[in-house]
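Note that one protein chain is taken out, while the other chains of the complex remain in position.
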Amino acid sequence: MISSFVGVLFDGFAYGMLLFLLSVGLSVTLGMMNFVNLAHCSFAMLGGYVTVTLMDRLGWPFLATLPVAFLAAAGASAALERVLFRPLYRASDLDQCLLTIGVVFVSVAGAAYLYGTVQQPVQLPGYLRRAVTLGSFRFPVYRLFLIGAALAVTVVLVAALECTRFGARVRAAVDNQRMARGLGIDVDGVFAVTFALGSGLAGLGGALAIEMVGLDPSFAFAYLIYVIIVVSVGGLASIGGSFAAAALLGISDMAGKYYVPQLGAFLIYLVMVGLLMWRPAGLFGRR
Amino acid sequence: MNTPGPASSSILATVGLQKSFGSLAAAREVSVAIPPGVRYALIGPNGAGKTTLINLMTGMLRPDAGRIFLGGEDITSVPPAERVKRGLARTFQINTLFPRLTALEAVTLAVCERQGHASTWWRSLPAYRDAIDEAYAILGSLALGADCYRLTRTLAYGQQRLLEIALALATRPKVLLLDEPAAGVPRGQSPALFGAIAGLSRDITVLFIEHDMDVVFRFASRIIVMVGGRVLVEGTPQEIAADARVREVYLGQTRHA
Amino acid sequence: MATVSLEAVGGAHGYLRAQTRWRRSEIAFWLATLLPFLLFPAYLQLASQIAITALFAVSLDLILGYAGIVSLGHAAFFGLGAYTAGLFSKFGWGEPLSGLILASALAGVVGYAASFVIAHFRHLALIMITLGMGLLLQEAANSASELTGGVDGLQGVRMRPLFELFPFDLWGRTAYTYSLAALFLTFLVARRLTHSPFGLSLRGIRENAVRMPALGAPSRTRVRQVYTIAAAMAGMAGALLAQTTLTVSLEVLSFQRSADVLVILILGGAGRLYGGVLGAIIYMVARDQFSGINPQYWYFWIGLLLIAVVLFLPNGILAGLDRAAARFRRRSP
Partner (left out) sequence: MLTTRIALTLAAMLFGVSPALAQPTVKIGLIMPYSGQFADTAAQMDNAIKLYLKQNGDTVAGKKIEIIRKDTGGVAPDVAKRLAQELIVRDQVDILAGFVLTPNALAAADVSAESKKFMVVMNAATAIITTKSPYMVRTSATVPQLTETFGTWARKNGIKQVYTMVSDYGPGHDAEQGFQRGFKDAGGEVVGSVRFPVANPDFSAFVQRARDVNPAAIFIFVPGGVQPAAIGKALAERGIDAKTTKVLGMGELTEDEARKSMGDASIGIITVYHYDHNHDSVANREFVKAFNEANAGRNPNIYSVGGYDGMRLIYEALKKTGGKTEGDALVAAAKGMKWESPRGPIAIDPETRDVVQTVYIRRVEKVGGQLVNVEFDRIENVKDPFKSRMAR
């Protein structure tokens, strides 16, 4: 009884952390920069394909591919930001929505063209496939690894945004562009870097997600709903909020599926709707 | 409720209004009674709780305690839109307009809302000739007639301030609450704007927030001074000018305002 | 721009009347909707589905373009209409018109119930709540597979001929006539609605929801009313699809359908009624043509189309055309 409860809690938390890793970048681009970036999961997909390519075709070890996945997604998004997104920062939400959906379509077609529509399996190194036994319970190492990665990302991100000069510039530029320009901050540059950071995180999340949820060209659409749910429930622009929301959604989803499987498909949406009715601005939202 | 109301002679009154945001008390025991037809100014340093008081009166904020009366009726729990229908209108310190409606459309909208036509979806707008005439007349009275076909967002700033007032007037208020009507208007132009306000029918009771003391003393017949969420004093301009407490809080602040 | 003149007041009336007058381009457009009968007889099925999608997009435009309510769950009402019409016929009543009206009414009733929730929220919370409610309804339909047929779809939907005279044929002549007529009549209603004081009030809510109560406007009531109307129209679109294709599946309730119609509306231009219609035509014709040429990668070209529209015709194709026309007029007085 207790052990299954611990199991559900652990699995749910790990699943939540997976959602968090996929969506934290969006709470940067959508939340902080106020850019409706529906192409977020396209960058995650890019990260995934980078990892698959490096592992499968070049034989790189899994862990070594992760920074490359981050950098590739960040680089690609920086290029796109320059060409497509920057002129749209002041456009209506609806136009941003249409543009980024267009990018998703193109990215999905590109992935299908280059890699085919087939699932891209990755074979993780043995040490990540094991499970640690503690008393009567097994903790799969990969789930521990995901939790660790999520915690690390949270700490680094919060520290970077709260305690560094760069973070101060980002917050200034996001809060009031004109004033930030007046203070001599290179707003365009800050936005470009912030956008690249958000997308890079998506790329990292995508690379980490393959083991759990697989990878094919429909990835860019399939997980879009989940990441938006996490960001909206957490509250825009709040890293901590996304973390809490992801953990809450993951655990309640898992607990629901375990204890009331008849409600399995409903639960994550019920929780979302309920939380948003209670706190329309999200758990940690300000607006 | 048997709470005794204020003197029935007042058109708008509050009794013991309280409101705090966290640890900040924005209104403490605010009791005012405004008789009909009077031009009231509400002054006080920044953060004194002036806008909060207007928000409480109009129902955009809910008081923690206290009551609000309009024409002798308790409206404390009446929703904002209903208060407007009963004759309590306001303008906003920061333009709160309809950027992509023309001035004529915006005021016609306000007139239709008042007349109760705005839930009619089967008749075309031009069929409401009276409403359009009235809207046009209001705009004309505020010197906006020539520009009434322009989208609000393309109007000059001063015109937008006037449109704020036009919208409030279209609701045919008994009491009009103006939150810094001249905010952002170049100093030289605010007398003209207040001239328009002074020209309003004496049936409309006006309460306005304003920082420019010249304007206040020129257009107000009575003045309420708020400090730190409290009403410090209320009286005629002469009384206020002579009041030692007002001078104490206020001296040196007027110039910066 | 108008200058002050002696008939300035008459000018105000004239100005507002000019806004509601039928333009020549509108009349030409509706006449052109008859062209497929002559020019593209083999495309009438597609034309019928375009008309249905256009109706669905117009219903979304009423809430999004006019009242500023962004919904990612509008397919809920489309699906309700489709299932109602489908089930109605499955259980023996195959007369199309009555089914259409019933389906529309039921979607409207559900829309009215939902509107009590909808009217309390705005921004992202509203989008996500509509999304959540839509997904919940879809899951519910999947669970109730005894009734809905689940993923396999509702089986046994049969339609009697329209007016007992015109059977739904393989070419889609009846289907297109029927869908087009429904679109046109509903469009007339929507057009009148947007030109009414109610429509003006909705635009007020879209432009500034905070100001409306300060004008004495019961915004939430208005939002509830338009949401109900939009739901009924979406239900009608769904019912048309069910009746003209004799198929209803879970997909009618899907997020994909909600998202598609949103894309279509934004593409055409929100807040101008014709935007939804134009968006439906362009999106679906483009999709038909691209996927005919390249069934595997057609959406690459759709993606490029969307990107190009945003970059070169911001606020939708219709807004872009309007601006171009204005520029043209200014240049050649």
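As written, the chains take the letters A, B and C, and residue 1 is the first residue of each chain.
The working rule: contacts are C-beta pairs under 8 Å (C-beta built on N, C-alpha and C of every residue); 3 or more make two chains touch, one makes a residue touch a chain.
Since the model is a prediction, treat every value here as computed from it, not as a measurement.
In the whole complex the chain that is left out makes contact with A, C.
In the complete complex, the residue from C:S25, C:S98 or C:Q289 that touches the missing chain is C:Q289. When the full complex is taken into account, the listed residue touching the unshown chain is A:V118, out of A:A64, A:V118 or A:L183. One chain of the complex is left out; on chain A, the residues touching it are 4, 7-8, 11-12, 15, 18, 112, 116-123, 129, 131, 138, 140, 143, 211-214, 216-218, 222, 226, 253-255, 257-258, 261, 264-265.
For chain C, the residues touching the chain absent from view are 39-43, 45-46, 49, 139, 142-143, 145, 149-153, 155, 170-172, 241, 245-252, 256, 285, 289, 291-293, 295-299.
Convention: only the chains that are shown with their structure count from here on.
Here the chain-to-chain distance from chain A to chain C, counted in touching steps, is 1. Chain A and chain C, compared by their mean Cα positions, are separated by 33 Å. Chain B and chain C have centres, each the mean of its CA atoms, that are 41 Å apart.
Computed from the mean C-alpha positions, the centre of chain A lies at a distance of 47 Å from the centre of chain B. Partner chain C is touched in their complex by these residues of chain B: 58-60, 79-82, 84-85, 89-90, 92, 96-101, 104-106, 108-110, 112-114, 117-126, 128-129, 131-133, 135-136, 140, 145-146, 148-150, 167-168, 170-171. Every residue of chain C that touches chain B in the complex is listed here, in rising order: 1-4, 8-9, 12-13, 15-17, 19-20, 192-193, 195-201, 203-204, 207-208, 210-219, 221-222, 225, 229.
Of all the residues in chain C, the ones that touch chain A in their complex are 70, 117, 120-125, 127-129, 131-133, 135-136, 139-140, 142-143, 255, 259, 262-263, 266-267, 270, 296-297, 299-300, 302-307, 309-311, 314-315.
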